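Single-structure report; data block below.
Note that this complex is displayed minus one protein chain, with the remaining chains in position.
Every chain is named by a letter (A and B) in the order it is written, and numbering of its residues begins at 1.
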Amino acid sequence: MIQFNLNGKEVEVKDDPNTPLLWVLRDSLGLKGTKFGCGKALCGACTVHLADTTVRSCSFPVRYAEGKSITTIEGLGDAERLHIVQAAWIEEQVPQCGYCQPGFVMAAVKLLERNPDPTEEDINNAITNLCRCGTYSRIKKAIHTAARNIKAQN
Amino acid sequence: MKKKAASMLFKKKWPQGILVLVVLLFTSASAFTIKGLTSVSKEYRTITPVQENEQRSLKLFREVTKVLRHARCINCHPSDNFPRQGDGDETHRHLMNVQRGPEDRGMLGMQCTNCHQSSNNEASGVPGAPEPDNPDLSRWHLAPLSMGWMGLTDAELGARLLDKEQNGGMNPEDLVEHMKDDPLVLWGWNPGSDREPIPISHDDFIKILEEWVATGAHVPEQ
Partner (left out) sequence: MKNITVNNISRRGFLKTTGLATGGLLLQGCFLSSDKKDGSKAIPLNAYIRITEDNFVTLIVHQAEMGQGAQTTLPAILADELGADWSSVILENGLTDPAFQNPKFKFQFTGNAESIRSFHDILRKTAATARELLKEAAAEAWGVDVGSLVAKDSHILDQKNGKKAPFGDFVVRAGTLQAPENPKIKARSEWTLVGGKSLPRVDVPDKVTGKAIFGIDVALEGLLHAAVTICPYFGGTIKELHENDLRNMPGFIDLVRIPVANPIVAYPPGFTKQEGIAVVAESYWQARMALKKLQIVYEPGPNAALDSESLYSLYEDTLQGSEWHESLKEGDAQKTIHTSNDRHTATYYSAWQSHATMEPMNATAEFKEDRIEIWAPTQGQEMAQILLSKEFGVPQENIIVNRTYLGGGFGRRLLADYIYLAAYVSKQVKRPVKLIWSREEDMQHDYYRPGTMQSLTASLDTKGMPTALHAKAISPTILQAATGADYVFEGEDPSFPEGIKETPYRFENFLLDVNMIRLPIQTSVWRSTGFGPNVFALESFIDELAAKNGKDPIPFRKELITEERSASILDAVAEASGWYKPKKEGHYMGVALTHSFETFAAQIIELSIDGYGILDIHKITTAVDCGIALDPAICRASIESGITWGLTQALSSEITFKNGRTVESNFHDFKILTPAEFKMELETIFVDSGAKIGGIAESGPIPVAPALCNAIFAATGKRFRTLPLKKHGIYTRYASNYLPKKEKLTKKFAAL
């Protein structure tokens, strides 16, 4: 039995401790927003938050989540209460097929928490997820938009 | 194919260099001859001439450098800000724009531990290693820039290795301990997936290191 905090709630799972967090989230806990893209931590579609950092959950055995706090895209915000980054994503109309976007959003949120006004280079260094539709230019725009909105809010 | 060739190469090379040497140094008290080392008769063993010690030490150091320069070690001991991946000729900068970052643990948003956990992940192929005092905590990080080994000559590598200013205040005995116990070092012998492990055993490597230290931890001057 592995226990951890998921999106603010305590959960426990019976999966094999080596099961990637990704599949525990998706199949045991029913949160499908975290996506499977490559299974090798190459594409970032499975990015979630672990305490104050991000992890690529396809390569994160659930046993390491014991006692930790995990946040997924579902825990970030919803249509009624959007996270400021999600709102920026909507403002810039970022997604196309959308499959990789939760991973990008999660990565962007962590970047902005630690660096509220990132440069183009900061973004390139921090966000290395892959998108096959080619939404990169709007992703960068949305991060800057979110940064502006965060600044305006404070 | 390339990988096989590389391991063949090592199979051929190492016995000449190290294994034979180690076996002879540690299992036989009788006189021996080996390239670079003169025979020593039994009764004079305790007072080996300094020069011979130095020669032996230098010879051993060369074997040490082979391990230090192996992909499993040097990929995370770069002399720049970029970790490497891959074996031999296939070695390349770590994909995904991975960089050293301010604390040798990656850049904000792309830290080593975002992907590398405290053990090898056989499912994803992503390697990992723990902190010595906590098996659940990932130790994955880069050696500090001061311990970057890439592109160094033997002399430079030796100097850097022994320089307490650069090596974290370690004297040669501490270095041996580091190589003996550090989970990141040990990982080199158990790299997981299809990565090539360091081709001599860890025990043999430690014996070489210990003998190198015992013989004065000599490194070439140039």
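Here, a residue touches a chain if its C-beta (ideal position, glycine included) is under 8 Å from a C-beta of that chain, and two chains touch if they have at least 3 such contacts.
Because the structure is predicted, anything quoted here is derived from the model rather than measured.
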Shown chains that the omitted chain touches within the full complex: A, B
Touching residues on subunit A - with respect to the absent chain: 15-16, 19-20, 23, 26-28, 30-40, 42-43, 45, 72-74, 76-79, 82, 86, 89-90, 93-102, 105, 120, 123-125, 127-140
Subunit B, residues in touch with the chain not shown (by the definition above): 82, 86, 88-93, 95-97, 123
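What we mean here is this: only the chains that are shown with their structure count from here on.
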Centre-of-Cα separation between subunit B and subunit A, whole angstrom: 37
Complex interface listing, subunit A residues touching subunit B: 18, 20, 39-42, 53-56, 58-61, 63-64, 66, 107, 110-111, 114-115, 122, 124-128
Residue numbers on subunit B that touch subunit A, as the complex places them: 95-99, 107-111, 113-115, 117-119, 121, 123-126, 136
